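All protein chains of the complex are present and in place, except for one that has been dropped.
By written order: A, B and C. Residues from 1 in each chain.
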Amino acid sequence: MSGNTFGTLFAVTNFGESHGPAIGCVIDGCPPGMELSEADIQPDLDRRRPGTSRHVTQRQEEDKVEILSGVYEGRTTGTPICLLIRNTDQRSKDYSEIAQKFRPGHADYTYFEKYGLRDPRGGGRSSARLTAPMVAAGAVAKRWLQQKHGTTFRGCMQQVGEIVIPFESWEHVPDNPFFAPVADVSELEAYMDRLRKSGDSCGARIRVTASGMPVGLGQPLFDKLDAEIAYAMMGINAVKGVEIGAGFGSVVQRGSVHGDSLTPNGFATNNAGGVLGGISTGQDLEVSIAIKPTSSILTPRDSIDVAGNATQVITKGRHDPCVGIRATPIAEAMLALVVMDLALRHRAQCADVAVPLSPIPASVR
Amino acid sequence: MSGNTFGTLFAVTNFGESHGPAIGCVIDGCPPGMELSEADIQPDLDRRRPGTSRHVTQRQEEDKVEILSGVYEGRTTGTPICLLIRNTDQRSKDYSEIAQKFRPGHADYTYFEKYGLRDPRGGGRSSARLTAPMVAAGAVAKRWLQQKHGTTFRGCMQQVGEIVIPFESWEHVPDNPFFAPVADVSELEAYMDRLRKSGDSCGARIRVTASGMPVGLGQPLFDKLDAEIAYAMMGINAVKGVEIGAGFGSVVQRGSVHGDSLTPNGFATNNAGGVLGGISTGQDLEVSIAIKPTSSILTPRDSIDVAGNATQVITKGRHDPCVGIRATPIAEAMLALVVMDLALRHRAQCADVAVPLSPIPASVR
Amino acid sequence: MSGNTFGTLFAVTNFGESHGPAIGCVIDGCPPGMELSEADIQPDLDRRRPGTSRHVTQRQEEDKVEILSGVYEGRTTGTPICLLIRNTDQRSKDYSEIAQKFRPGHADYTYFEKYGLRDPRGGGRSSARLTAPMVAAGAVAKRWLQQKHGTTFRGCMQQVGEIVIPFESWEHVPDNPFFAPVADVSELEAYMDRLRKSGDSCGARIRVTASGMPVGLGQPLFDKLDAEIAYAMMGINAVKGVEIGAGFGSVVQRGSVHGDSLTPNGFATNNAGGVLGGISTGQDLEVSIAIKPTSSILTPRDSIDVAGNATQVITKGRHDPCVGIRATPIAEAMLALVVMDLALRHRAQCADVAVPLSPIPASVR
Partner (left out) sequence: MSGNTFGTLFAVTNFGESHGPAIGCVIDGCPPGMELSEADIQPDLDRRRPGTSRHVTQRQEEDKVEILSGVYEGRTTGTPICLLIRNTDQRSKDYSEIAQKFRPGHADYTYFEKYGLRDPRGGGRSSARLTAPMVAAGAVAKRWLQQKHGTTFRGCMQQVGEIVIPFESWEHVPDNPFFAPVADVSELEAYMDRLRKSGDSCGARIRVTASGMPVGLGQPLFDKLDAEIAYAMMGINAVKGVEIGAGFGSVVQRGSVHGDSLTPNGFATNNAGGVLGGISTGQDLEVSIAIKPTSSILTPRDSIDVAGNATQVITKGRHDPCVGIRATPIAEAMLALVVMDLALRHRAQCADVAVPLSPIPASVR
């Protein structure tokens, strides 16, 4: 209700601030009996971790996850799983100046107006650091979905600023710091180096998918699968747009083209992006998101202080010229959390449904 | 949980099917003491109503709303408001054929797989007709927000298929059946006439806004104002993409441009679309959505039947060549429902906040 | 959130006022494919109906239920089921006097303070008439639980005022207007006749049970089965106390007596009332509730008017000397709604659990 819990049956409650002692989450609703240890969660956190290349913020955080509850003798017990990540690099600088000014494009102003006070240290609660517990929770969801349904999640970078990145192969994604599906990222590296030196920032476009989707997930009127995805994606810091399947491209499509034909061997195309009427078709989920340029930049900007006087703001210190770079594992995690929650909801209501004939072979959906 | 209730503190539970005896909703959480009668709701329903021009479906529905509860002597009592809309034109045709086939691009297949059975009459529960109760509920929310905060909602058509519609003035919107903000819609009319004759359909792009927004609405981590908007918009039938403010355009913006400067007289620009860190800035909310082409078309399409055999599907009878045309009042209503719910949530938690100085004059936010 | 929806996965949203045009509810979350018609619901409504004996209110209501949605060709579709009951006997008397005074023991005062206005006609929203839609929803839950798990619900009167009613047999319950499990109710009838003539009212004690319970229902920390039952029962108008199993009697029990021994043939006793650690044991649920005397009585009472001046209040017209008499079918329905919701929640989370050995034969649990 106050917006710190994601999901209903697989409910993840997030807590912490960027520079407090720790961040973390409590997962309530994980089915019992699944093997789980920190080693199953850490790899996804490592993919999101700052400081791993010169193109992202140089904050040094180990982001080491601890399971505080909900697991006994290596198996989930069906009780709440508390995951804790301690903050280690809080860099105790002087926040008195930043506490008195509002950074353009940042949540400073709105937090101050909403709450009457805010924690200015590293952005406090509005920091993208709070996505780390979601990546951890997403790893738990991914594990269950993989074991139970064979569903897998992948993401990649589609565009950085003006640089559109062609899709070559998923196999290149782990081999570069951009999650780019291309073998050669030298152009991207040069672009990012120029941008960083200019003290400015740029936006990005990310694609995330789920394969091996169960058919029938999603509540048809309001908690549509695509509506839940849009909610999850738009909830990631800096996201300004979400598309499913053909997305904004569908505006200029004809109905005779957009509607994916069904054949005895599966759907012929996937303009739907894996969702019809808010319910999964079994095809790959196809999601694309727009991420705005980082608002904390080294370039001076016009703003006001808390007394309403004109001033200038400049962000010193660590700088993340394209927050979109680290967004891929976050978007994957959020997609997994959506699918997980809807999978549990589906079996509550429709566990007894035995469709007389599943007309489309799962392999080619 | 099962996806038929929208909102939490201003909770709207929707019921009904396209060709059942009635559709409607129950609003739980409307503050007491507000003057309300059917006459306050009917105008928005009339804007959404089918059959009002040759460019939309010719189904004849009065869409007359009845208040069954929650109002006493012309005022809301704080108890549930049940709004009922009877279905009158159910055209009792033979659905036996359509019940055996899946229309491409339609929810037929996914409903069948999810539930094991479906109501095929006019799309049953998956019909866009179920947006009517939301328009009715939205009218109640709009009324409260107008009276309490002076917030108003508007929407217009931005694009129909390939035809991009320039923004001339809000005042033209009520004067044409497309909700187009232009004086001359002859090109649009010709385009739609050609499309209808071809038996095909096209997509559309809609803009909706809220003006006079209170500052501070939105929960910062998950129930962000923009996340809730994305959820609401993607929940409207046929929507495939959502943008807030600069949207996908922010991918190619620099941070020094995107971040809206603050001045003692207000924000200098509105790339944020009225939301920073998930919380309203007080600027206009700016939302844009993509609507796919209608899936029920007169053109024959390849598909399968419930036994999995290849077949062809053609939709006979009434035809809506661009479902986007009637989407404007729906999108306005959903936006109003989002703002209403977050306004109530905000005062639960932050009613005692007295910001020392509201730095930006409300008039120019 | 505003308190008019009961349950989460089998969520029943209640609407209406005593003297409005109709009362009803929307059930969201009923599994698809179950045969359902009005004839499956009406019998329980008839058991609760007023005017069936001289011992209860003489309001004449047919309480005829209509299914407005969610059922197609005689089967539930998994979409919301709207149940409507029209009010027919609203007896349009003059409410101007009662609207200005607060009846002792009634919700008049608190509604007025909470909402600033109230619907005084027949108690408006605070009328026990609003239990009728719950009885209807409970009938749907009972039907599913009976078909799916073989679970059945029964209730009976244990005490009326000072008259303690011994338990003779369930078979007598339908044969008298008190739901008393005894063959001879002449003493009860005489007691009630005297009470009615005196213009006063009395309390009652009701027992409700569920047999054939699945093991494992209930969330262990907060949504314990017994906590949900207590919430449901205390939510029935006029209920002031709830006991599970040994209840208040457990205060004077020794642990060596209270703890029900387990044997290879089942539990030896049922002090637990079918719940351990908040989770069902498979034994019968045993619940007992206290219902206060009716507050609307023919005896004059001291009170104040809305201006705060001392006055006297007397309720004229129809009189229900023991509201507990009609409470049995209501309590059964609420118990069924609790079990239904927890049954669906259980399969969301624990559907994969295969206990190596269910040690206690189901027949003797």
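Everything below uses one rule, namely that a contact is a pair of C-beta atoms (placed from the backbone, for glycine too) under 8 Å apart; a residue touches a chain by one contact, two chains touch by 3 or more.
Computed from a prediction, not measured in an experiment: that's the story for all the values here.
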Chain not shown: contacting residue from B:Pro32, B:Gly51 or B:Gly199: B:Pro32
Contact with the hidden chain (one of A:Asp44, A:Asp63 or A:Asp119): A:Asp119
Sole contact to the chain not displayed, among C:Ile67, C:Ala272 or C:Ala343: C:Ala272
Chain A residues that touch the omitted chain in the full complex: 1-5, 8-9, 11, 13-17, 20-24, 26, 28-29, 32-33, 66, 68-70, 72, 75, 77-82, 114-119, 121, 124-125
Chain not shown, touching residues in chain C: 1-6, 8-9, 14, 102-107, 109-116, 125-126, 130, 159, 161-162, 200-205, 215-216, 218-224, 226-235, 239-256, 258-264, 268, 271-273, 275-282, 290-295, 297, 299, 301-310, 345-346, 349-350, 353-360
Where the missing chain touches chain B, by residue: 1, 9, 29, 31-33, 78-79, 148, 220, 344-345, 347-353
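The rule is simple: only the chains that are shown with their structure count from here on.
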Chain centre separation in whole Å, for chain B relative to chain A (CA means): 26
Chain A-chain C separation of Cα centroids, rounded to whole Å: 45
Interchain centroid distance [CA atoms averaged], chain B/chain C, Å: 39
Touching two or more other chains - residues of chain A: 1, 9, 220, 345, 349-350, 353
